[in-house]
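Every protein chain but one is kept in place in this view of the complex.
Which chain is which? They are A, B, C, D and E, in the order written, and residues in each are numbered from 1.
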Amino acid sequence: MNSGDTAWILICTALVFIMTPGLAFFYGGMARRKNVLSLLMQCFIIMCVIGLQWVLFGYSLAFGPDAGHGIIGSLKWMGLAGVGGAPNPDYAGTIPHYVFMMFQMMFAVITPALIVGAFAERIKFSSFLVFIVLWATFVYDPLAHWVWGVGGWLRELGALDFAGGIVVHFSSGTSALVMALLLGKRVGYDKHTFRPHNVPFTVLGAALLWFGWFGFNAGSALAADGLSANAFVTTYVAAAAAGLTWALIEWQQHGGATVLGTATGVVAGLVAITPACGFVNPMNAIFIGIIVSIFCYIAVAKIKPLLGYDDSLDVFGVHGVGGLWGTLATGLFAETEVNAAGADGLLFGNVHQFLVQCLLFVVAGVFAVVATWILYKIVDATMGMRVDVKSETIGLDLTQHNESAYTMLE
Amino acid sequence: MNSGDTAWILICTALVFIMTPGLAFFYGGMARRKNVLSLLMQCFIIMCVIGLQWVLFGYSLAFGPDAGHGIIGSLKWMGLAGVGGAPNPDYAGTIPHYVFMMFQMMFAVITPALIVGAFAERIKFSSFLVFIVLWATFVYDPLAHWVWGVGGWLRELGALDFAGGIVVHFSSGTSALVMALLLGKRVGYDKHTFRPHNVPFTVLGAALLWFGWFGFNAGSALAADGLSANAFVTTYVAAAAAGLTWALIEWQQHGGATVLGTATGVVAGLVAITPACGFVNPMNAIFIGIIVSIFCYIAVAKIKPLLGYDDSLDVFGVHGVGGLWGTLATGLFAETEVNAAGADGLLFGNVHQFLVQCLLFVVAGVFAVVATWILYKIVDATMGMRVDVKSETIGLDLTQHNESAYTMLE
Amino acid sequence: MNSGDTAWILICTALVFIMTPGLAFFYGGMARRKNVLSLLMQCFIIMCVIGLQWVLFGYSLAFGPDAGHGIIGSLKWMGLAGVGGAPNPDYAGTIPHYVFMMFQMMFAVITPALIVGAFAERIKFSSFLVFIVLWATFVYDPLAHWVWGVGGWLRELGALDFAGGIVVHFSSGTSALVMALLLGKRVGYDKHTFRPHNVPFTVLGAALLWFGWFGFNAGSALAADGLSANAFVTTYVAAAAAGLTWALIEWQQHGGATVLGTATGVVAGLVAITPACGFVNPMNAIFIGIIVSIFCYIAVAKIKPLLGYDDSLDVFGVHGVGGLWGTLATGLFAETEVNAAGADGLLFGNVHQFLVQCLLFVVAGVFAVVATWILYKIVDATMGMRVDVKSETIGLDLTQHNESAYTMLE
Amino acid sequence: MKYIIAIIQPHKLDDVKNALEEVDVNLMTVSTVLGQGRQKGITEVYRGAKEAGGLLKKVKLEIACNDEYMEPTIDAIIKGARTGEVGDGKIFVMDLQNVVRIRTGERGGRAIG
Amino acid sequence: MKYIIAIIQPHKLDDVKNALEEVDVNLMTVSTVLGQGRQKGITEVYRGAKEAGGLLKKVKLEIACNDEYMEPTIDAIIKGARTGEVGDGKIFVMDLQNVVRIRTGERGGRAIG
Partner (left out) sequence: MKYIIAIIQPHKLDDVKNALEEVDVNLMTVSTVLGQGRQKGITEVYRGAKEAGGLLKKVKLEIACNDEYMEPTIDAIIKGARTGEVGDGKIFVMDLQNVVRIRTGERGGRAIG
């Protein structure tokens, strides 16, 4: 056991932890005043519920000893049985197993929280809660096992996903799209733009996300070493390049750059570099960042209005598209010179790796879409997924949570 | 000296540091618009004043060489004389003594800040300032010495308080109750509910508190090792369980769960696990979290209205009751299997430890109540503790601090 | 390589990172409602642009192999060529070179962001962007090379600047003064006080700054050891002493202490201790903190109104004056007993060091003033630096960024 | 001339603005208010303390117009704001004695538009 | 019909609402305003710069009522809002020519309640 590595992953866990509140503010600021608390609440309750799901059985499903064929972990580690203060060399030999488990918990928590942006301002809280637990169990946990679990079948195939481009972002992004399509548009969506009620909150959220993402990506090295340093650098520069690119696109399109757009670009850059950060060098990371903003901008500002679905806070456009590009980019730019435990990508002569990356996103995409569709239908049929029009008009804060965010008479 | 442990406790110190601003926002959001700055100011000035008090003499009183009978530390370490970059093996052999001192300073800072919630919206700033320095000196420093100081009499008896359930939370919670009773209710308290003016600020505060609490609890292991990992896990799951439980109680009582309630539950869970986090296993931590929300909810929503005191932001109901339950729970669930340096609790056959824990809270409770009562009377007699009705009506921001939080005409 | 040191500097990098968003809120809260996003945007885009400038060539200019005579680094490290996961013993032998580079990047990012406060609420965004890249390249990078780069001429002379009192604060503070003078006053400046539109945001920003500053100062030891512990302690107590002093001055002057003033004092204390934190002992740090608030208060509340320039958010008054005092104080209070690699100051019998410190600030001041003046004139002549009166009246958020911070009808 | 004050549901503002535009009423002043009416408020809960929320968010429109515009204006507001449910709001009409356009100093009916 | 505008101290709102309820006046529109009156503002200080705060937070009530309700309404407001100190506020009474209930299209006295 190494106290330096342990210190680093402990603090990375705290950094990833703060991303979910960061996300809550990122989303909450973009919502209308009458729905901001519903978004904060959805993120907060996910932190509670999925945290418990994880220690009770989720971690075992995802990382527990394989139950056969690399499909799912067994329940041997239920209730953290056999997980303790000693390291588990299968995953990380220099830090307590507990620390690895907690670090992974934070990923399991934030992933469903990302989806929240897609069904914002119109979902029933009780149905949301049931859905999200099912999604974590039947979508996230298996996917994490396939890609990251010892014996997981995609891992065995050599799929590369350093910190969760597929497992976290692409899976939540595509699920978000399904949710947005099935739930339908918000009342009034076709008539006028919904303005963000508090852009500074969104900027605060973006700042906390960026801050925490250093833990997310550099922590995925599971040690405080040169590899985590590489991930740290690539994470920063990809985000910076993407933020600047988004600002420039807006400037060119509308004659001015918004801070909302810049923050969105930063997040897109962080998403795209996530699967790649421990495999690519900083200069390629800049390129990945530039491209992701172009793709995501097109998805959000051109394709979404064209297709007319209401992905309220653009989860698909940013996390789905960004995660997809990052996964492919990993297959293009990965270098064994950066990470000997990784692989070379297409540009370094390895076509195979690129094909594996394509397989990875196809499998993950199909799985997430189908599974989310089924879960939606089940919950919708039994509990009803959407609030009635009147509740939506009044706002979820009052109708779902009996509280309002700000006082007006004071 | 170990650089990994040092890195960990340095960063834990920063984490505990950010809890006090977090608390300021947690409280500030719940206040009325006209008083939010007074709460931020009280927390900020505590960070300044108690930080200075600590290096000048507070640390010496609490952790300095015992002055005799385990009652108080001597003044040998006044002005940090003899405290430096080398480790002090009495407290932590692998990190610089300065780091241990700073880590403890953050506890000394946040404890009086917790009390602020009880006398919110009606205390005179000058009197508050005098009171809080007296309280830190005559309540916190001795209590910390008894429980944590080398030679402290409760420590000698074997009392267990891993990260401050008694020293920090129960002591501030009971003192808060005394303050609330002596100061009396806010004007208009009986006529209508005071709504939180900015719930997102409260949620932000809760998020920062949770974030910092990892440093608070896992840092109390004073090393980056398996024990700190255990504390990290138990801290998370207790908070998650308590947050969820509070939400469910509200749902059952009012047909909807609030984010204010969930955040309150999370804080209650963090309080309860504080004394226990390094002694109990994660499954018992979940149980501790569930129970604390039940107790605290009853205290806040049932007993407080019944007795009619105005503990404005429920310091007693959350920190007093939660700290008490956590201390008893430590006596129930502590396991030497988790921490060999600890003890077994009642459920592991050790009645003695449970009785020691009972003694601990009785002593701390009586001491805090009596001492706070005396300090209040002294300050009230000489300076007057409460602002006049007119100042209270206009708000403390304008009348005590000549500023207002938000512009209205813009 | 040492994993504990690496963990510490990685996290310190993240801590310094969060200071720039913190600064954005510190400034944004003080602005008028119609300009808050412009400040957030300026800080965010600096994070993007200067981050890229740094990896592309800035780092090489500042820290790359000396190009001759200690004037500037060569371009050998352009695009991070030769910079990687292995340590560079010239700067830090126990951590990856990447980590040192990233840690320094955060300094390069926040320094121009500090200046933003001086030209707030009236600068053209496009011109700002060009100016800031020029400033980073022609002011910051050379100055960093002189004082911190291997072979830098001021470093060779023995100038002491532990974490950037001159390189970061005095340089940005004096440049800010030049900008404020050249740009002229905001419309309406003479007629009425501009009130901060959201003081809690400013307090939040101050809290994040203080939090991040532990990384800034204690991280500058580039190891997790006794020296970083000393820097941590002095950072805290100087800030605390300065915050309290500012509050007391206000109390004496206006019969009440504001939280805005206290937060300002805290920042001034942090500025002043920055060059000194790794050379002086905690008791002298308290003294440095007390004095800086007196100096800065006079600069902000007395001299500025007298001279009538509009340094909107007091960058010169706080960072310029504070950085200057800190640099001199280093020449007074430095002790080899605290840091053997440092020097003794005037009070420990070493007149020479004090003179070197005086030379340091004279050189830096003259250089920053002249260079900023030239860069301003170039940008102003080609693009125009200031927005027209109408845009200023409507506000920069709408006119420069097409967005507004808060919705009004909801 | 008339001074018309209308209290409407917040989410109906866009519809009302469109309906007004159709009858060529383009000038107005808008603000947020809280209304207590027949519509029932929603009870809020803060840490177990219930508060019967009597006041609901509404939007207030103020429109000054010449007499002949009064009826079309009222009709347009009704058209845009009506849902048929309690809480739709009210229109208040007062007599307006004079209007001054600050920019030009014009007074009366000419200044109104 | 009358249109009554009252400017009161913010903390008196609940008392005024209660007093109005007793005389069966349940419909009203409320908003926050800033008032400059005889009551002295509090000087604010921002980094040493003083700003004489001339404007104080007030609450504005707007109540439309039939003529016979005018006096009871005024009395109730006074009862609820009065403290006897400067700053208690004012009541303004204007003539109301017409009222329309948006939901039903009713006009005049019947629409007011």
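The rule is short, and it goes like this: a contact is a pair of C-beta atoms (placed from the backbone, for glycine too) under 8 Å apart; a residue touches a chain by one contact, two chains touch by 3 or more.
Keep in mind it's a predicted model, so treat the numbers as computed, not measured.
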| item | value |
| --- | --- |
| Displayed chains contacted by the hidden chain, counting the whole assembly | A, B, C, D, E |
| Touching residue (missing chain; options C:130, C:374 or C:398) | C:398 |
| Those residues of subunit A which, in the complete complex, touch the missing chain | 192-193, 195-196, 250, 253-254, 256, 258, 260-261, 264, 297, 300-302, 305, 314 |
| Hidden partner interface residues of subunit C, rising order | 34, 187-188, 191-192, 390, 393-394, 398-399, 402-404, 408-409 |
| Chain not shown, touching residues in subunit D | 3, 17, 26-31, 62, 64, 94-103, 105, 111-112 |
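Here, only the chains that are shown with their structure count from here on.
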| item | value |
| --- | --- |
| Set of chains whose contacts include both subunit D and subunit B | A, C, E |
| Least step count from subunit A to subunit B, where 1 means the two chains touch | 1 |
| Same or different residue numbers at the subunit D/subunit E copy interface, by half rule | different |
| Whole-Å gap between the CA centroids of subunit D and subunit E | 18 |
| Separation of subunit B from subunit C, taking each centre as the mean of its C-alpha atoms, in whole Å | 34 |
| Residues of subunit C engaged with two or more neighbouring chains | 2-5, 7-8, 11, 195-196, 198, 204, 254, 256, 258, 260, 410 |
| Residues of subunit D engaged with two or more neighbouring chains | 31-32, 34, 43-46, 55, 57 |
